[in-house]
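Every protein chain except one is present and positioned as in the full complex.
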Amino acid sequence: MSKRIVSALQIGSSPEGTTATIEKILSYESQIKESGTSLVVIPEATVGGYPIGSNFGAYVGYRTPRGRGDFKRYFKQSIKIGNDPECKEIKTLEGLSKRTGASLVVGCIERDSYTLYCTMVFIDPQLGYIGKHRKLQPTASERLIWGQGDGSTLTVVDSKVGKLGGAICWENTLPLLRHSMYAKGVQVWCAPTVEDMPMWETIMKNIAFEGRLFVVSAVQYVPSATEMGYGVPIEGSDNERILPGLESSDEPCLKGGSIIVDPFGKVLAGPLRGQEGLLVANIDLDLIIEGKYDLDVVGHYSRGDVFQLTVNEKSTDIHFV
Amino acid sequence: MSKRIVSALQIGSSPEGTTATIEKILSYESQIKESGTSLVVIPEATVGGYPIGSNFGAYVGYRTPRGRGDFKRYFKQSIKIGNDPECKEIKTLEGLSKRTGASLVVGCIERDSYTLYCTMVFIDPQLGYIGKHRKLQPTASERLIWGQGDGSTLTVVDSKVGKLGGAICWENTLPLLRHSMYAKGVQVWCAPTVEDMPMWETIMKNIAFEGRLFVVSAVQYVPSATEMGYGVPIEGSDNERILPGLESSDEPCLKGGSIIVDPFGKVLAGPLRGQEGLLVANIDLDLIIEGKYDLDVVGHYSRGDVFQLTVNEKSTDIHFV
Amino acid sequence: MSKRIVSALQIGSSPEGTTATIEKILSYESQIKESGTSLVVIPEATVGGYPIGSNFGAYVGYRTPRGRGDFKRYFKQSIKIGNDPECKEIKTLEGLSKRTGASLVVGCIERDSYTLYCTMVFIDPQLGYIGKHRKLQPTASERLIWGQGDGSTLTVVDSKVGKLGGAICWENTLPLLRHSMYAKGVQVWCAPTVEDMPMWETIMKNIAFEGRLFVVSAVQYVPSATEMGYGVPIEGSDNERILPGLESSDEPCLKGGSIIVDPFGKVLAGPLRGQEGLLVANIDLDLIIEGKYDLDVVGHYSRGDVFQLTVNEKSTDIHFV
Amino acid sequence: MSKRIVSALQIGSSPEGTTATIEKILSYESQIKESGTSLVVIPEATVGGYPIGSNFGAYVGYRTPRGRGDFKRYFKQSIKIGNDPECKEIKTLEGLSKRTGASLVVGCIERDSYTLYCTMVFIDPQLGYIGKHRKLQPTASERLIWGQGDGSTLTVVDSKVGKLGGAICWENTLPLLRHSMYAKGVQVWCAPTVEDMPMWETIMKNIAFEGRLFVVSAVQYVPSATEMGYGVPIEGSDNERILPGLESSDEPCLKGGSIIVDPFGKVLAGPLRGQEGLLVANIDLDLIIEGKYDLDVVGHYSRGDVFQLTVNEKSTDIHFV
Amino acid sequence: MSKRIVSALQIGSSPEGTTATIEKILSYESQIKESGTSLVVIPEATVGGYPIGSNFGAYVGYRTPRGRGDFKRYFKQSIKIGNDPECKEIKTLEGLSKRTGASLVVGCIERDSYTLYCTMVFIDPQLGYIGKHRKLQPTASERLIWGQGDGSTLTVVDSKVGKLGGAICWENTLPLLRHSMYAKGVQVWCAPTVEDMPMWETIMKNIAFEGRLFVVSAVQYVPSATEMGYGVPIEGSDNERILPGLESSDEPCLKGGSIIVDPFGKVLAGPLRGQEGLLVANIDLDLIIEGKYDLDVVGHYSRGDVFQLTVNEKSTDIHFV
Partner (left out) sequence: MSKRIVSALQIGSSPEGTTATIEKILSYESQIKESGTSLVVIPEATVGGYPIGSNFGAYVGYRTPRGRGDFKRYFKQSIKIGNDPECKEIKTLEGLSKRTGASLVVGCIERDSYTLYCTMVFIDPQLGYIGKHRKLQPTASERLIWGQGDGSTLTVVDSKVGKLGGAICWENTLPLLRHSMYAKGVQVWCAPTVEDMPMWETIMKNIAFEGRLFVVSAVQYVPSATEMGYGVPIEGSDNERILPGLESSDEPCLKGGSIIVDPFGKVLAGPLRGQEGLLVANIDLDLIIEGKYDLDVVGHYSRGDVFQLTVNEKSTDIHFV
């Protein structure tokens, strides 16, 4: 049977920090179970936070001490990723995956030595943590706070809903990255993001159509700072925001827009805007076969004789032998 | 000054054949002049025709004699492309370009020896014919009648509206082809097509956004066979349709959908559906700079260290030395 | 004879833009001639400008339209680099080099398609433009406006004062980049920068000592915006600043600090602070031999059996063949 | 809590030999305790001695018998290093570490078969001896008396003050060695040395800044031979100096210059010159995070795609299986 | 105190057989005691005999019955080696060692099942039998009667005169074997042999110099068969020689040439030729330190990064688990 249920959990980081964010994710446990979903995609940077609107005190030519302090506080909300027992947030998420029977794809801020990465983590109900993908190219001000992933985490994993892969936020616009992922046989494209502009729907539909696969994009929803009671953040006070960047405003910080699309570009669910929630859709993997009959950009439709793509998957880490 | 006018001529091939089609194009001369446009994109296969609905008598394992006859008639409507005086349709189009001052990008069926290609031709008001691009990968049944272009016609040309390049119909879905064109610095993406599904708009907006360039897509509009009086085409009669494939129906054969989009994915004109017409928009090339500031998939946003693309632009023709 | 004269031209970009900046450089012609110098290093981003203090409207998660406008204006002050006649600023600098007999190493903002690079250009009195180095890793907010160079511009060139190479601003802190340059036999390390902190002197002395070579670091000196009469920049007015980032203040925008150091870490001239000027020093290349007797980190002192460095000098550009 | 106390013990080898030197170190026990320090770095070659000014009778092409005798006496002051009970100097130092609660990093002359190495030893208050680093590349005349370490002792250990690593004397100038250590996550860089030139301060500040870590450099202080009463050393007499190399003079043999620097290159304590003493400073490990925000040469600032470093950590010893 | 006395017992096997040979060795007991020597090296194959001049009836393609008989008689003179009480020759030698206080290194023909080995046995005054080394590679016709040792007997033992090791006869020419022994720290190289050519002196001096150690080589002295009264050996008679191979001649069967050399290649005693005798020399182990100062082929002079030697010390015996 090729029919499955997939979902995007539209949620936002807690301004209280990572511990509170993890609790918030766990609060969806019964809803996930009831939905019967086999996959939950959680937005970019949910665990660790997306410091919307901060410039981390960076100007061309200098940085402010307050910006450095912002970075330090942000750094401390990031997590370590791996199978080590010290990766306790991963352990907690593994528990959720096991109890619900759903694969999780979770947007996290990863700490590796002193560099942060915007990472999506793949967690399997049986196997636990099975891999990760680091954003290759942070966008604009993100380059101030996140490192660049290298080719070693173009991860694709198996799951009950087929092969999972994808990209984070604006790296979804990279044609060569997408082509690489298509070539690895991705069937359900996971796109955690914080991007809430209307154009996002276009980009997601295009990937579904071009790649002939299902797209599940989870977008953060974060209410306005006012609504969250963060009207007057004062550094050092009890009311101190943990995530830098939440300015007082009546507008939502991040509006959401999670969406699920089929291989012909047809929207199956969403876009969900202006609220938290679990967005669910039924998918039929056989539809991919039908789509590829028309168009297979990494198969009968490609022109490998003209376009030769080489993907360097070697880690750029220093190599101790 | 970075401001220009561009246009798509939504038109269909004449069932009378290529001579009639050329006349039809010429009939738009005064409208082109008046619009002040510096670029006219004319749909895929307009010159030579798109035999919608024919199967050219092809079945797995055999072809019918009638299909062979269809091909012969179709072949005879194709044109030769180049600077030779014998390329008389090209000469005619050069005249139009010169008189209107507009660059033309024209979808043609090209004959090279005994193979047909789906080609877009670039004509400059001063220089005349300056290049062509052959569709790299025909879609589905097109593979029965058209050859595959090779890497030697990934043509990009200069014009008054900036660098012109693009792709034909579904090859617009190829990530590697697009990336190659972006790397060549295309500023106005020309997308002649016959594709009239609603998803086309998504694909065009995505290219504009991803490539940070202007998109001008011209789609054929062909009325219903009924409307054209081709209700009972009989093989061998005087009333014989010249283009195979026009079946009797009340639905338009090709519905149109021409569109012009800016580098942020915003639609400037169109989509125009259900009629012929010249679709016009003002563009400001400086918007590309602003767009690239955010995203430049072949520049600051690329990851050439991870994704190394080699494009083979050598002709696959036999090489005499 | 191993004795030569080298110099750093401490200067700042003109807020009037690139044309005015080039004129300013040319105004030093007679002083350069009289000094007898065979090398003039000109600071980072002098041609094109360093938009100190601007954040180009970038915040985590979004950008402002004004920031995009800032980028557009900045983009228009950048130059193309190469031997093409259209690279007119390069031609002008070649003239200066020829007339003074001095090699020039000039910090420029380079435009390549739509991406800007922070580049140092090597100009030879006889040969004209002979090479360039693009900054590999922009710092902090620079990542918003400049692309990353790749390994193909780790350029080292011959000159009357020996082999020239170096690095721009903070990439001087990269141990592996420096080691690569040392291995290429650099004798005079050119370090154009805008960095005016006191620690810069330490970094320069350390490179001289570690690399056993002469260091010529040219730092921009830009007076306060007030002093330059850019007190009330109003967008769109005649008084509009061309370079974004010059805020009204009584402090110099960039304080300078150009310095020349010998292979034992001894300061030969400078640091020059708080004014424009041509900083000159006599050097004796034979001192390198004496220094290397003690320490040669790429020769008798290296441990290539333990530390094997591979430098990828391939361009990451798309490759058309 | 990220705040700690670190120290450098500026001391010199006793001309009486290793036993006396160990006693001298032990005499600082109460001062170490009172200071509250969690780390004591002891200079290069303190245990075993640095035979300043000797040439061990070596000339190009021959050696003198007296030089051989010098080596034999020097050899006998060296120590064995490891967990064996026969390594009695190590046992004694383990006791000091345990009683004071401070990690020790001690410069020793190590004997392995008939070759001597200049080694730094890591001793933990709880675990005792936990590792060592052998100088990779002795400088100048040191090459006559010390072997080269191999890649198997690029040791980094955990401690109360964070990860400890470092380099000895002039190997601090090796860019590739430093990069390797940074990649291992060193937080407190230990630099035992005898180098007392003013430039040492520059080198230490540069490492702190470049590596974004704390530097604790301990330099030997050895008074003048005259002051120590070694005016007329006569071979074979009761007054025979044990360490070769102490010539009669009123100048200190080694002037000291111990220093402690923070990750921004700011000097926290020292340089201490012209006397023995325990140099102490408070450090806050969180400052590393702030520093790495700007610059992380092994993280977001590295260009692993361009510079690929492989470190061979295999021992070059003969391998018996 | 590093001063010791060492000796080589130049002796030959008795033609009467092993029992007689052992008695001959014991006859030197008082001379050994008086000499004060702490080490006695006894030549290769002394116990068991060296059948000089026999070919054991072996020809390419066949062997003679007489040759088989020769082997049987030779086999019966061989001994078992170990701590078993049945190893009675070893027990006897242990007594000699205990009474004289001298370590013995004795060349024996060892029987292990039905294979003979040319073995050197190490006997300690206190501990008795402590190890053996089997010749790795027999020379020429020796390969007809002796097996090859494996890597499990590259034995080095401690003694009053320092670490003992070495090689037998022509295996002294193997560079890799010697390097392995040097790496184990041998201080007194024992070289039992029957080789009496003048070149032997060169080989021994070279080992001493190259390995920076003392060499004690003991060579068999066997008078002429005539002198021993073996003028007309008749197979099967009472007068039958026990050792095959002693041909009637006036020349000594084995001429001797025992020698003792210091770590600089200086001959301390010998070569002793043409007679039996105990060759004695005083040695000072500290001379090794002085020699290693110049040259240590397994220490500061080695290039383990270029030449990586792995020694397989596993026994090649069948392994029952």
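All chains are identified by letter, namely A, B, C, D and E, in their written order; residue positions are counted from 1 within each chain.
One rule holds in what follows: a contact is a pair of C-beta atoms (placed from the backbone, for glycine too) under 8 Å apart; a residue touches a chain by one contact, two chains touch by 3 or more.
Everything numeric here is computed off the predicted structure, so don't read it as measured data.
Asker: Which displayed chains does the hidden chain touch?
Answerer: Looking at the complete complex, the unshown chain comes into contact with C, D, E.
Asker: Write down which of E:Thr19, E:Gln148 or E:Ser249 is the residue touching the left-out chain.
Answerer: Within the whole complex, the residue contacting the unshown chain is E:Gln148.
Asker: For the chain that's not shown, point to the residue among E:Thr139, E:Thr226 or E:Ser249 touching it.
Answerer: The single option touching the absent chain is E:Thr139.
Asker: Which listed residue (D:Ile81, D:Ile123, D:Ile145 or D:Ala218) would be found touching the missing chain in the intact complex?
Answerer: The single option touching the absent chain is D:Ile145.
Asker: What does the interface between chain C and the hidden chain look like in terms of residue numbers?
Answerer: Here the touching residues of chain C are 179-180, 183, 185, 212, 286, 288-290, 292-294, 296, 298-300, 302-305, 308-314.
Asker: What residues on chain E make contact with the chain left out of this view?
Answerer: These residues of chain E touch the chain that is not shown: 136-137, 139-140, 148, 150-151, 154, 170, 173-180, 182, 199, 202-203, 205-206, 209-210, 264-265, 294-295, 297, 301-303, 305-313, 316.
Asker: Using the document's contact rule, name the residues of chain D that touch the chain not shown here.
Answerer: Touching the chain left out of view, chain D contributes residues 50-56, 58-63, 140-145, 194, 245, 254.
We take it that only the chains that are shown with their structure count from here on.
Asker: Give the chains in contact with both chain B and chain D, ordered by label.
Answerer: Both chain B and chain D are touched by A, C, going by the contact rule given at the top.
Asker: Could you label the chain D-chain E interface same or different, taking same to mean over half of its residue numbers are used by both chains?
Answerer: Under half of the interface numbering overlaps between copies: different.
Asker: What chain lies farthest away from chain B once each centre is taken as the mean of the Cα atoms?
Answerer: Ranked by distance of C-alpha centres from chain B, the top chain is E.
Asker: Averaging over Cα atoms per chain, report the distance between chain C and chain D in Å.
Answerer: One centre to the other, that is 38 Å.
Asker: With chain centres defined as C-alpha means, what is the inter-centre distance between chain A and chain C in Å?
Answerer: 39
Asker: On a C-alpha centroid basis, what's the spacing between chain B and chain E, in Å?
Answerer: 94
Asker: For chain B, which residues are shared contacts with two or more other chains?
Answerer: Residues 179-180, 294, 302, 305-306, 308-313.
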